[in-house]
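Yeah, one chain of the complex is gone here, protein chain that is, but the others are all in their spots.
The first chain written gets the first letter, and so on, giving A and B; residue counts start at 1 in each chain.
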Amino acid sequence: MDRQQDTQASDARPVLEGPDIARVLTRIAHEIVERAKGADDVVLLGIPTRGVFLAQRLAAKLEEITDRKIPVGSLDITMYRDDLRMHPPRALARTEIPGDGIDGRLVVLVDDVLFSGRTIRAALDALNDIGRPRAVQLAVLVDRGHRELPIRADYVGKNLPTSLRETVKVQLAEEDGRDTVLLGAKQTQ
Amino acid sequence: MQRHLISAADLTRDDAVLILDTAEEMARVADRPIKKLPTLRGRTVVNLFFEDSTRTRISFEAAEKRLSADVINFSAKGSSVSKGESLKDTAQTLEAMGVDAVVIRHGASGAPYRLANSGWIDAAVINAGDGTHQHPTQALLDAFTMRRRLVGRDAGLGQDLAGKRITIVGDILHGRVARSNVDLLHTLGAEVTLVAPPTLVPVGVETWPCEVSYDLDSTLAKSDAVMMLRVQRERMNAAFFPTEREYSRRYGLDGDRMAKMPEHAIVMHPGPMVRGMEITAEVADSDRCTAIEQVANGVSIRMAVLYLLLGGNEPAVTHPRTEEK
């Protein structure tokens, strides 16, 4: 998710297509099962907007693998952002914590793009107000680098070296009508 | 949205829906173990109450604290205001202490408008009730309650109140709640009917976007919500109506009248209720009466308003910039 960018990709080229996305999600699902020793206490929380769809897709894959119901929800971080004062207030997205809560569980945060790390910092703050997980992990579809905080992902779909003059745009069928990850040049305004 | 919230009439349909949708998310915070958001950390809000209103003040205070604002409560009683200090001086004194927003309750109609528009202070102004003029957060929490009950909590998101028939009964003349509700409900597409004895309807009501009736019974069957307003007993002495008994016989809501309302219709009351006057205990305590919900919803609405006015570097835009999606 490219929240810092106000510009849209122009002449963007796809770096991941639909089948690639499906493949990396399957891989991440397997990694979660492996690292979480069967994933019996995993709760997936997607960060709106596209992180939520990715979390739902991951949950479906995990259910296939483990044959168990995987709790999945969403975590809106808007009101925990550190740049609130730099923009007009944004419309809030839904925070939906699965019924059994997150206390003592392994929460896997799911987002589309990992960039500065500020979104994840806000998400950790938000989690803190909701409960006390056993551990928190992070899964992202794309890690484009340029971290501004000491944060790293536990599961990465694709490491994508980028320059700050580029934008990464994730499109998902649920929101955008198709699955793709686009890399393009930042439009000068 | 504008920088201030002075009148429900200032809100567009999209502004109002944005506030209701935001309040719906804010309401979920109340279900969490830690009922607090860091959003307004470092912002100072003063509750400037020139009139006693414990309910409204507490509701705003709860909302401000849940958003982590620093809260200063100022009550005119026993302060320099009772020694003749003017509204202007009081407001400027508070602003000099670094206040970002003023939530004002004042007995004089238009006092918040003056505070916001006369150049006395820079802070955002939120009207918490002025004289017999407006009480916009009350209208918003009422609309929020109606949308939840009549459209649905999730189904209501993004929706207005198009086609809902709302009846407001009681002292329209001295009521800021009625004025605010007429403005907002009309903006949200509802059809409003005011019911009161003619003495409690203002001259000039004919230009309001609503119907006026003097007969409660004829409106009940076609109401999705009936909002009962408090009628102060003192009005009786000024000949607005002859006796308490006659008022409640003609305009009070009792069990028999409630039975004439459609199954799904709700009874609302902004409180404080005068039981036995405009509403019987039987109705007030029934499942159809939303008075207590309205109080809870008030906190969510006020959180939403505070967030949308103060949460960013400028007030919320009605249409979020698409590139940020």
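What we mean here is this: contacts are C-beta pairs under 8 Å (C-beta built on N, C-alpha and C of every residue); 3 or more make two chains touch, one makes a residue touch a chain.
We take it that contacts and distances are computed from a predicted model.
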Missing subunit (named according to UniProt) among the choices "Sugar ABC transporter permease", "Thioesterase", "Quinol oxidase subunit 2" or "Dihydroorotase": "Dihydroorotase"
Shown chains touched by the chain that is not drawn here: B
Candidates B:I72, B:A108 or B:M236 - the one touching the absent chain: B:A108
Candidate in contact with the missing chain, chosen from B:T39, B:S53 or B:T132: B:T132
Sole contact to the chain not displayed, among B:H4, B:R43, B:R165 or B:R179: B:R179
Residues in chain B touching the chain absent from view: 86-88, 106-111, 113-114, 117-118, 130-134, 176, 179, 202-208
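In the analysis below, only the chains that are shown with their structure count from here on.
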Chain A-facing residues of chain B, complex: 18, 21-22, 25-26, 28, 32-34, 36-39, 67, 307-309, 311-317, 320-321, 323-325
Chain B partner contacts - residues on chain A that touch it in the complex: 3, 5-8, 49, 76, 79-80, 84-95, 125, 128-131
